[in-house]
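Everything below concerns the one structure shown next.
Complex shown without one protein chain; remaining protein chains in place.
And then chain A:
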Amino acid sequence: MKALVWHGTRDVRCDTVPDPEIEDGRDAIIKVTSCAICGSDLHLYDHFMPGMKSGDVLGHEAMGEVVEVGKDNKALKVGDRIVVPFTITCGQCEQCRRGNFSVCERSNRNKALGDTAFGHTTAGLFGYTHLTGGYAGGQAEFLRVPFADSTHIKVPEGISDEKLLFLSDVFPTGWQGAVQCDIQPTDTVAIWGCGAVGQMAIRSALLLGAKRVIAIDRVPERLQMAEAGGAEVIDYDAEPNIVGRLNDMTDGRGPEKCIDAVGLEAHAMGAVDAVYDRAKQAMLLETDRAHVLRQMIMVCRPAGVLSVPGVYGGLIDKFPIGALMNKGLTVRTGQTHVNRWTPDLLKRIEDGQIDPSFVITHTIGLEDGPEMYRVFRDKQDGCIKVVIRP
């Protein structure tokens, strides 16, 4: 089959690889009808996420038709239409039973690596680092879904792939980012990053009743899309003093809730700490750039909440722990517990409350994937979200 394969830093190729096979009785194989390139795939593309190996098949946002089912899988049958959550969940461990699916205790087949990197293993992820299992991803013609009897979202016919695909990741990720804020009608919610997750977080915060939503980015078309979704926007190229601007917009008090939809590759042209981060990262003295986290801590209203759906992989430096502690901030983080939110979100799509396809800017075939990784990474051609039709 054809698949997008990681070969090294900024080296993704459309290769022919072996078709996946059933390896366990709970598995299923799907014929991928749609998949997407995620912002966190760019962390792999740029090789800021450790634990990648040449030959890894990328992609963790996929949906399709079940074409083969393991003998112990009683939940699926051939022909079922499913969206595949990016977190692989056994459905049986204590964390899964609590609904903490992204920290499933059994689905990471490289548990020792996960234990070493993060203290305790987290869930297996598709098409991601070997720290999270090194499972083949969904930017391919076919995908093996481990623990498929619990790792799936059955979706009805009659609704387009475009509306449903983002149940795999960015819609529930933006939603969880907002839910983690426990939004109240008096809240101002500031959201850093207007990529796909940021766009979903903006709409989620609005739907959940935030008084104001303020979105921060520098790419004009992303800011325009954020405004379309009901956000006030700050272009940090025009107004680099984000902390000052947010304080001005909130009578000096700061936003009650702050969401980091950027993660470890924060950009900030000219900011001293951003240059410092980039230099340290280049010298392998830290893995992640914490510019957004620092701003959030400094600007959040005391006793407020920081929500971090943006992905971090390792270590950061110059972390303002004093401000974080003394301001009494609550920090909520985590990969997304996808299945915890998807029944509700699917209903909202079916009811027409929201149509997540608004974020799609490019639709391509697999063979165009390598080029689109570059275009997406460089934020060119108005690119915000790429859907692939294998």
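Criterion: a contact is a pair of C-beta atoms (placed from the backbone, for glycine too) under 8 Å apart; a residue touches a chain by one contact, two chains touch by 3 or more; residues count from 1.
In the analysis below, contacts and distances are computed from a predicted model.
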Identity of the absent chain, which is to be given by its UniProt protein name, from "Cyclase dehydrase", "Na(+)-translocating NADH-quinone reductase subunit E", "Inner membrane ABC transporter permease protein YejE" or "Sulfur relay protein TusC": "Cyclase dehydrase"
Selected from A:81, A:163, A:218 or A:289 as touching the chain missing from the view: A:163
Omitted-chain contact residue, chosen from A:92, A:184 or A:333: A:184
Touch residues of chain A, complete complex, unshown partner: 10-14, 46, 98-99, 160, 162-163, 179-180, 182, 184-186, 199, 203-204, 206-210, 220-221, 224-225, 227-230, 256, 282, 302-305, 330, 332, 340, 344, 348, 351-365, 367-368, 370-375, 377-378, 380-382, 384, 387
